[in-house]
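Part of the complex only, each chain left as placed.
As written, the chain order gives the labels A and B, with residue 1 at the start of each chain.
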Amino acid sequence: MHLLLSNDDGYHAPGLAALAEAMRSLGEITVVAPDRNRSGASNSLTLDSPLRMTLQDNGFYSVDGTPTDCVHLAITGLVEEEPDIVVSGINAGANLGDDVLYSGTVAAAMEGRFLGLPAIAVSCVAFQPQFFDTAARVARWLVDKLQRDPLPADTILNVNVPDVPWEDLAGFQATRLGHRHKSEPVIRMEDPRGRPIYWVGPAGAEQDAGQGTDFHAVRNHAVSITPIQVDLTRYDALEKVSGWLEQ
Amino acid sequence: MHLLLSNDDGYHAPGLAALAEAMRSLGEITVVAPDRNRSGASNSLTLDSPLRMTLQDNGFYSVDGTPTDCVHLAITGLVEEEPDIVVSGINAGANLGDDVLYSGTVAAAMEGRFLGLPAIAVSCVAFQPQFFDTAARVARWLVDKLQRDPLPADTILNVNVPDVPWEDLAGFQATRLGHRHKSEPVIRMEDPRGRPIYWVGPAGAEQDAGQGTDFHAVRNHAVSITPIQVDLTRYDALEKVSGWLEQ
């Protein structure tokens, strides 16, 4: 098996090193990751400038682009042998609920949707994780299981792992995405020259975070596994919109 | 009514001017758009740097960030009176099928999902549109209709308008997103100093583009209207993943 790894924290991030370490036992790995932190990059693609790829000392390739650029280049010709699966992460920080819209970690996995095995995005639920090895072991367990007991190839799994020792995990749960409230207000500051600047505020608090959601799973120390779709059509609204147009 | 307008082609783009012109008759408009072309920005959010907002000569605000940043700032405090609706566009170029994952135009609309009326993303199906006024008239028609005959507030409409005179439009169709093949291969070049550079290749050809899809509608000169969801959970796979985990 040939595994393509990426992330959005950059090629030098400890979470990526932990992931690579765990994946090596499963097959050949190729790592193509951003040359710096690109958190919040979502599925953005660099269309107006060319990209450069550099082989780093640790054997990883870095690209001066987004997570999506990295996986895109890798599976459209940069890597000679097409990978079987994309695993993205391990992100330092959860990707729960609405977070997935903005996440570069999840986007890197989505870009692997044309490959032979489901893509996986793995995040650790802590800003400064202590237990990347737990999340790495979860990733290895999942890939191993996918090989022996396949899921449909176009599935994407968004995985959030509590930042605890492996033996403290309260199992695995298939979850739906919860939802957050609207973001906290914009934060106004002045720069040292007295001009106004604005920071995007923190993500909103949990709104829909009950039983069955990813929020609920990780709060209870379980690994949350959410199947994600790339078809954004809202099928259940099609008929209503159709009728609305005809009135 | 208070309309918030944005786009991903930048505050100076003619498509945005056409949209603003059409919306003015419907209520108060506030325009907050990127200071330059940010096509392909998807839902990316600027988390590591502060943003600046500038009032431009044409009365629009520009922000040195992404389309998502623009709408985010506007609805979390920058604009005093909360808008009722976000209308994004008019994009120079279609946003069909998988395009919506990468589109800044669609992302700007998605960021308006917490407001009182459905958000709308409008794109013109041509790289150098001749008939922005057709798409602008479509946008006005839709907003006008939404006021008189509401849809659920959390609906997002992805609208693609053929680049033809209004009278040549073959009606409005509610559509699902089609799908494209995998992208064309990465394009390798050498920079003038002999070092390799790589360009993201063109979007893949239409794969699933039959009756009922957005591709099919615009090919037949109809306005395509696709309801979009922001909940990426793939509900129909939840049970399977759940069972898979239990084995």
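Heads up, the rule we're going with is that a residue touches a chain if its C-beta (ideal position, glycine included) is under 8 Å from a C-beta of that chain, and two chains touch if they have at least 3 such contacts.
Quick caveat, the model's predicted, so the values are computed rather than measured.
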Number of copies constituting the complete assembly, 2 shown: 4
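Convention: only the chains that are shown with their structure count from here on.
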Separation of mean Cα positions, chain B and chain A [Å, integer]: 23
Chain B residues within the chain A interface of the complex: 37, 39-48, 50-53, 66, 68-69, 72-73, 75-78, 98, 100-102, 107, 110, 114, 145, 149, 151-152, 155-157, 172-174, 176-177, 179, 182-186, 188-189, 191, 195-201, 225-235, 237-242, 244-245, 247
